[in-house]
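Yeah, one chain of the complex is gone here, protein chain that is, but the others are all in their spots.
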Amino acid sequence: MAYLKKSPWLIHYDASSCNGCDIEVLACLTPLYDVERFGIINTGNPKHADVFVITGSINDLNREVVKNIYEQMPNPKVVVAVGICACSGGVFAECYNVSGGVDQVIPVDVYVPGCAARPESIIDGIVKALGILEEKRAKMTEMEAVHA
Amino acid sequence: MSKEVVIPFGPQHPVLPEPIHLDLVIEDEKVKQAIPSIGYVHRGLETLVEKREYPEYVYLAERICGICSFIHGATYCQGVEAVMNVEVPERALFLRTIWSEYSRLHSHLLWLGLAADGFGFENLFMDAWRLRESILDELEATTGGRVIQGSCKVGGVRRDIDSETLDEMVSRLEGLRGELSDLADVFLNDSSVKGRMKNVGILPAKEAYDYGAVGPTLRGSGVSSDARMIGYAAYGKIHFTPVTEDGCDCYSRCAVRAKEMFASIDIIKEAVQKIPDGPIEVKVTGKPEGEYFSRAEQPRGEVIHYVKGNGTRHLARHRVRTPTLTNIPPLVKMLEGCELADVPVIVLSIDPCIGCAER
Amino acid sequence: MISVLTAVLYLLLAPIAGGFIAGIDRKLTARMQGRVGPPVLQPFYDVAKLFEKEDVTVTPSQNFYILSYLVFMAVTGAIFFAGGDLLLVLFAFTLAHVFIVLGAYAAYSPYSYVGAERELITLMAYEPMIILTAVGLYLVTGSFYVSEIAASEVPAALYLPGVLIGFLTVLTIKLRKSPFDISTSHHAHQELVKGLTTEFSGPTLAKIEIAHWYETVVLLGIVYLFFGFNPLLALVAIAVTYFLEVFIDNTFSRMKWQWTMKEGWGVAVTLGFINLAVLYYFYLGV
Amino acid sequence: MPEDQPMTECTIEGLLPAVKAYHEKGYRLVQISCTKVDENFELSYCFDIDYHMVVLRLVVPAGTKVPSISGIYWGAFIYENENHDFFGVEFTGINIDFKGTLLRTAKKYPFSNISFREVESCQKK
Partner (left out) sequence: MYDLIFLILFPCIIAFILLLLNNNRIRHAIVALAALVISAGSIYLLVSSFTQGTVYYAFPFEPTSLVMFALEMGIALLLLYLGVRFKQPVAVLLVLVQTVMMIYYEITWGMTVEPEMNLFIDQFSIIMALLIGIIGSLIAVFATSYMDTYHSHHHEVRDRRRMFFFVIFVFLAAMFGLVFSNNIPWIFFFWEVTTLSSFLLIGYSETEEATNNAFLALKMNLLGGIAFAGAILYLASVDPSGGLLELDALLASGQAAAIIPAVLICFAGLTKSAQMPFSAWLVGAMVAPTPVSALLHSSTMVKAGVYIIVRFAPVLAGSLAGISIALVGAVTFLLASGIAISQSNAKKVLAYSTIANLGLIVACAGVGTPQLVWAAIFLIIFHAVAKSLLFLCVGTVEHRVGSRDIEDMDGLIVRLPKIAAMMFIGMAGMFLAPFGMLISKWAAIEAFVVAPFGLIFVMILAFGGAVTVFFWAKWMGKIIEVTPFGENIEDTVSTGKWVVLGSLTAMTVLAALLFPLISSYLVEPYVLGIFGETARLAQDNVIIMVLMIALLLVLPLSYLSYRKQGRTMPAYMGGRPTTPDMKFLGSLGMEREMTTRNYYFAEYFGEAKLLKVGNPLCILLILAAVAAIVGVAL
């Protein structure tokens, strides 16, 4: 089993990134990096996604949006925070409208560093997340077994 | 009984790489009303002038946006230099010009790809982004960063490019010209692409000018307006005419961008020919006092960095007016009465960079 | 006339064949885009993964329609491969499609709703040409039965060039390939997110995928009928057809609903009608 | 070479006539920006024709209601809404009034109320 690892579908959301990490996430799809080799698809729809790739930090307006997207994803799911802003707020941490990294709102499984994060490290991060995804699935089936 | 469908379009939406939201009111796929709303990526970085000293603030200016990064940095520096009356060495100005045009190339390729994706031509998206990688390679090789370069500083630039490398870069660009024109050819001549962009999102010249459109959005409506003609950096020394198209629709805006890529190559080529030897920076001392509206042409249009110094190491005010912000009113007009399927194409046709617009 | 054995074989093998076709499709697409692309087995991994996921719904009833969609898509194919009446196959097809549309409606979500409306538009666009295809095959082979059409020695494709081209056009609509992927697309980047399938997740989404595999096999089966006189040629024709579909998918932008209608009805009233009119004149003298 | 950017000051009554004059001469509205200087708002209206930029400066005390120029330059609403959201400058008669929802900031009028930035930590976990 464990087909999750072979077919991770992403959803990407730009929380309050400067676009630097966003375009690098997109660049992962394109011929040079071609993440579809690993079965990764950028679905753009939370209900189809397994991996939540989020760039940029949290502000007051997008807090609910990030939460909403996360909740709408079916289990098991993982969150990958891409770029320093998503990890901690980065250079904008002191801005009045920025309240910090994504982990304030939703649990983050993998932190990808960089400003902007390079496609290679983004792919690395996602691959790492797949391991966690698999653990979560195993736990989920265990829970189901217990309940049943 | 009203037959109107109300759809929350965004902030999270796969055709919008960035969060912006529209409340689409449609009837039979005809958009009755579409008012955009922004604010999801607002950080408020302009207030950080109080925490960062003006030379250090360049990093922040560059991170206003990850696509127009270099030009933001350069325009900010240009503003501070104007306030402080710094005479920047010629070579640095030429290098800024070269990098700016590389940024424009990568941004236009990025846009062409996203636009293709917006009207469902995945292959074209892939092709545009494949070519974009070779531009990014040049940027990375010469500055060290793919999307955020960090090579501009108040008083000049941080890195030099030796003339051999410059020549190689030009010859590689010449090599790329063929592939780029193949790509542009599809955008300009493919019937299905034309079908999706011709007569979509009409913005007549007068409205474009009156509503404050800038950049390709304005030039696509036949108004020749390009901030590079002001002659900042080394543009004054380079022969150049703005690209305009007079279709006033998405197709024209696309054509402007496609053709500007070649203009950029020409500019880089000319700049490399004319680049003088010399230092790449001057030492800047003192504290800025005074104000200046620093203007430059970004891939998306004219950007303005307003810099006001008060005689301390901290600026009193830094305000960025980005092209996307001022292109929003024309966008509101363009969306009126369009088709639902045209919404992404029209929104993308102003090349929105929300990261810029909201800072 | 009706063969239960082939129907059962279809029920068992079609998902495998359909999955492979989808895998080859993705590989080909990637190659055309200058990418390596996923493994050929990727569609199977995707579906297997979806079965491992949680089934999140807006309302439980939406899943009922999808189950019906899958079942009737399978029934459609079973009737086809059992050699049943081609028109009945087409009507069962419509029934199956209406079910997925209803599933999208049931969810009461803006995107799936618009997707459902658009799916109905595509349904309206391709239906006439599909019916004319059956009629054309009847005119040259003298039967509406798939078994008899397939066994017919008449080179149907030669008599029905217009109908064949018309059918290939609407095949693109049916396979939801660009330029006609207006209701839901394989690539998410369209104005409707995932349109029709936006609200389905996990196992239910997997069922939609499997139903799509069943569908692909039947549709390619109809292509076979044009070349039934020479099975080898028919297989080549199927391969060429599918390659062509992938190629078209990669060389067109997505069209709007008006064009989908125009194309679908256009080929029916021009190519389909002219071709059939000629046949009528020669065969029936009317 | 820095550009020459001539600046004229105007009064609140003189604003609309001055803007109208620019509009009639064919100037393009470049931007409207605001700076808080002491207790005053310093509004800059930039216009451009043939790559020559002029600045119209209006200095008003906080709390003044400024007439909107969106009747003359339709697209001005975006700047006026922005300045309202950042500084709390009130514009009267905007054609598309977002009523403070264009950029919904965590703090109200962050650019005119600088004090909180000194006292509070911005990162609130």
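Worth a mention:
Per-chain numbering from 1; labels A, B, C and D assigned in written order.
Simple rule for what comes next: a residue touches a chain if its C-beta (ideal position, glycine included) is under 8 Å from a C-beta of that chain, and two chains touch if they have at least 3 such contacts.
All values derive from a computational prediction rather than experimental measurement.
For the chain that is not shown, the touched chains among those present are A, B, C, D, taking the whole complex.
The omitted chain makes contact with just one of the residues C:Ala107, C:Val163 or C:Ile238: C:Ala107.
From the options C:Asp25, C:Glu52 or C:Glu127, the residue with contact to the unseen chain in the full assembly is C:Glu127.
Looking at subunit D, the residues touching the absent chain are 96-101. Those residues of subunit C that touch the chain absent from the view are 1-2, 54-64, 67-68, 71-72, 75, 79, 84-85, 87-88, 91-92, 94-95, 98, 101-102, 104-113, 116-117, 120-121, 123-125, 127-129, 131-132, 135, 138-139, 144, 193, 198-199, 202, 265, 268-269, 273, 276-277, 280, 284, 286. Residues of subunit B in touch with the missing chain: 1-13, 19, 21-23, 27-29, 35-37.
The rule is simple: only the chains that are shown with their structure count from here on.
Contact count check for A-C and A-B (C-beta pairs in contact): higher for A-B. Between the CA-based centres of subunit A and subunit C the separation comes to 35 Å, rounded to the whole angstrom. Each chain gets one centre point, the mean of its Cα atoms, and the points for subunit A and subunit B are 27 Å apart.
Subunit C has residues 33-35, 188-189, 193 in contact with two or more other chains.
Contact of a single residue of subunit A with at least two other chains is seen at positions 30-31, 42-45, 59, 61, 94-98.
Put simply, subunit A touches subunit D in their complex at residues 59-61, 89, 93-100, 104.
Taken in their complex, subunit D has these residues touching subunit A: 104-107, 110, 116-117, 122-125. By the touch criterion stated above, subunit D contacts subunit B in their complex at residues 1-3, 5, 28-31, 33-37, 44, 46, 51, 53, 55, 73-79, 82, 96, 98, 101-105, 110-111, 114, 117.
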